[in-house]
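What you see is the complex with one protein chain gone and the rest in place.
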Amino acid sequence: MIEIENVTVRFGGVVALNDVSAVFTTPVGGIIGPNGAGKTTLMNVVSGFLTSNSGRILVDGADILSVAPFRRAQRGLRRSFQREQIADDLSVRDNIQVQLDPLPGPASAKRAEVERMLAVTGLTDQAGRRGAELTGFERRLTDVARCLVGKPRLIMFDEPAGGLSVDETARLGELILGIHALTGAQTLVIDHDVELISRVCNEMLVLDFGRRIAFGPTADVLADHNVKAAYLGTEEVLA
Amino acid sequence: MNAALFRITPTGWAGLAFAAFAFIVLPSVAGSFWLSVLTSAACFAMAASGVGFMYARLGMVSLTQVGLMGIGGWVALRLNYAFAFPFEVNLVVASIVTMAFGWLLALPALRLRGLYLALVTLMAAGGLEILFATFKFPNGGDGFWGVKLGSLEPFRGPALATTPEAYLRYVVACVTLGFLFIEAHLRLAPGRAWAMIRRSEAAAMAAGVNVTLYKTWAFGIAGLLAGAAGCLLAGSLGLLDSGTFRSPESIMIFALAVVGGARSWLGPIIASVLYRVVPAFLASWGVNTNLAYMIFGAGLLHALITAPNGIAGQIHEAAGMAARKLGWRP
Partner (left out) sequence: MINWFAYLAAMAAIMLWLSWGKPFAISGIFIASGLAVGSLYALGGIGMVVLYRATGVLNFSSGAAGAAGAMIAWQVAKWGAWPPVAWASCILTAVILTVGYGRLVAPLLAWRDTVVKAVATLGFALIILGLVSFLWKDDPRSLVLPTDEIGARFLGLRVTVTRLIAFGACLGITLGIWLFLGRTETGLKMRAVANDRDLSALLGVPILKVETVAWLIAGLLAGFTGLMFANLIRLEPVVLTFMVIPSVAAALTGRLNNTALVLVGGLSMGVIESMLTLSPELKGVRPIAPFVIAALVLLYNQRAARLVFAERG
């Protein structure tokens, strides 16, 4: 369960997040809204790149904001960015291994887990290739695989479908749907691909200008007229 | 990953072959002048490997590496005159003290953006230059600074290497160990963490990497190697002069490490050849060595603009292309 309580973030005079609250209980939650609404800002607060001016965020009851940012991964936090952050020099396998290095446990168990997630994402054949040699989709899959290892609790995807074809987006969607069964983790997804989001997410938070304008089960949120006015768009019928 | 740790790449074989050549052949054929030049070059190769890998793998710029060599040399000389430890003990202590000193110098900048490390180390280079000029190097005198006028006390080199030829072999062995030390790091968790940091410090942090720790660790290795190099240089010359460790020298060794390229063993070798061997040639032909500054500066600009992996990188690319043409897989 992810509890976001009254999170506010200010940059000087700009209020990027304005008293945002939401409780995510389903396996996959979505965060949508126009550009500049504060979606990435919210994820950055969870990751620890930004400090909130007020508010709390609890992941499975534990206060994540009180933990040093690099230690949040050990508590089960995973993050994938708008641009996939894959080290060009490392092999796919090593790129995934990075996530496991700080965690306790025998090396053989870690190797086995990397192999398992390579298989899940379909990257086993690419495992030895360097990051620089991968296609954009393979890089995204490596990113996803990295998020799956090491007992994740909360995985955050920031626009994972950016730059992917329809087929690739569909495959990514399948992967995201399988995360909870595979690892027990909750997932939060930011994306502008409404089809992907509505297929994959059970509940959604909608932000606009830093405020929450809707939160709830996907179908309800997508039908909400505030959401349509701010983001999804309404139909204008010319008489 | 044990198999991967000990796997030797084609580049690695070439490196080991070169080390063998430097160990076996060079000391036997070089005359006394060139023995001293090559030994000095080997020491600077060790220092260049430290500052170079930090730049190539992490983008961290240290402009005080030769200054840190001076610290290592100072400690080695002081220990030599104060106690009767074997050379190897002095070597280890000098390296560790230099590593700690390097951390102290870099402390203000390790949590900040890379630019600040460059600035702080530049200032440190200036400061160290002044300290060496003021307090000089120990030569057997009393007191903490250990400096006296008059003749030099004897310097105890390693028991294994009492002739200049043997000492060159000793230094080559140490330099090779230094390269292997870096390579081992690159193949294990530190190397993976560093690659992620290079890619994006934010992403590295999100992946659980303690970015400050790993940057500090990398700087520590550079300091360790600089300290060892300084001690080896002291052992070669028997005494050290503050002029060797002035701030332009630290900037030059960094520039040459970039020009040589620092992603493999070849880069620091090229750097040390350019730094010590080429000027020795030029001097023996009567050419003004100030031209070297100009050429190295131009080389640095060229490397930054067009050849980010340096000369060694271009050689590797050419070798890779040739290998592919001949049908070998990379």
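Letters A and B mark the chains as written, and numbering starts fresh at 1 in each.
Here, a contact is a pair of C-beta atoms (placed from the backbone, for glycine too) under 8 Å apart; a residue touches a chain by one contact, two chains touch by 3 or more.
Keep in mind that this is a model prediction, so the values were computed, not measured.
Within the complete assembly, B:Y116 is the residue of B:W103, B:Y116 or B:W217 that touches the hidden chain.
Listed here are the chain B residues that touch the chain not shown: 59, 61, 63, 107-109, 111-116, 118-120, 122-127, 130-131, 134-135, 201-202, 205, 211-212, 246-248, 251-252, 254-255, 258, 288, 290-301, 304-305.
Following the convention adopted for this analysis, only the chains that are shown with their structure count from here on.
The distance from the centre of chain A to the centre of chain B, with each centre set as the mean of the Cα atoms, comes to 43 Å. Contacts from chain A toward chain B in the complex involve residues 47-49, 69-71, 73-74, 77-79, 81, 85-90, 94-95, 97-99, 101-103, 107, 111, 146. Contacts from chain B toward chain A in the complex involve residues 1, 189, 192-193, 195-196, 198-200, 202-211.
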